[in-house]
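With one protein chain removed, the remaining protein chains of the complex are shown where they sit.
Presenting subunit A:
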């Protein structure tokens, strides 16, 4: 078979056919369906094939949706900044301060283990911590720092951001750590020999060379937060909003065309954000 030309030329196509088929049926066609349905009309019981702009008009002309989009972008920006800060320093510590390869691998695995458990369970696990009678309030009361339990800890924007950071910092740590591990250590030595101090090494050598990892991590975090609805729903106790949650609520009300229009707008925004990140940083050599 190795010698027969046609078979050898066809082989790659046979090998990728299942992947192409699955992504075609379960990604491309559903997204196209969303685009089509976003132009459909609907009433309280069914969706009506049509070509109307009303769904988009409702998305784009309503103050509530604008506020929700702004809120979602705000969540994404805040969570991005925090996860980038934590993720960078954790990766930096692992890559440059842990000398032993074995310890490095062990600590890295320690950071990734929580990734293997369910997000929902990780969110629930904040309840005994943040609740009215939770550990944090008990501790603060015990210390005399407060005289009444803090109410804003659970079911608030604070809880939402905390849960996002808890869930997604790992998506920053892993790619940044990977790029840092590929930085040639002789570059750092050369910079030190040339008289650079620790800060200059960081800003002139390490950060520029870590950019691809930072970009990949940023894409993950931004996309995950922009599309989220479950974290916002669970951790805000229904008191906050996000685009994902708005879509989810429209789905619950069977307003599929409205949900689809929102989904298309969300997808466009997410793609623009990813495109912006890719314009700033070239990640191709990482792939």
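We adopt the following convention: a residue touches a chain if its C-beta (ideal position, glycine included) is under 8 Å from a C-beta of that chain, and two chains touch if they have at least 3 such contacts; residues count from 1.
One rule holds for everything that comes next: contacts and distances are computed from a predicted model.
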Its UniProt record identifies the chain omitted here, from "FAD-dependent oxidoreductase", "ABC transporter permease", "3-hydroxyacyl-CoA dehydrogenase" or "D-ribose-binding periplasmic protein", as "ABC transporter permease"
Among A:78, A:196, A:223 or A:281, choose the residue that contacts the chain missing from this document, as touch is defined above. A:223
Just name the one of A:141, A:181, A:267 or A:281 that touches the chain not displayed here. A:267
Using the touch rule from the top, list residues of subunit A that touch the missing partner. 1-2, 8, 11-16, 18-20, 22-23, 25-31, 33-34, 37, 86, 89-90, 92-94, 97, 107, 110-111, 114, 116-122, 124-129, 131, 133-135, 138, 166, 169, 198, 219, 223, 226-230, 234, 244, 247-248, 251, 256, 259-260, 263, 266-267, 270-271, 274, 287
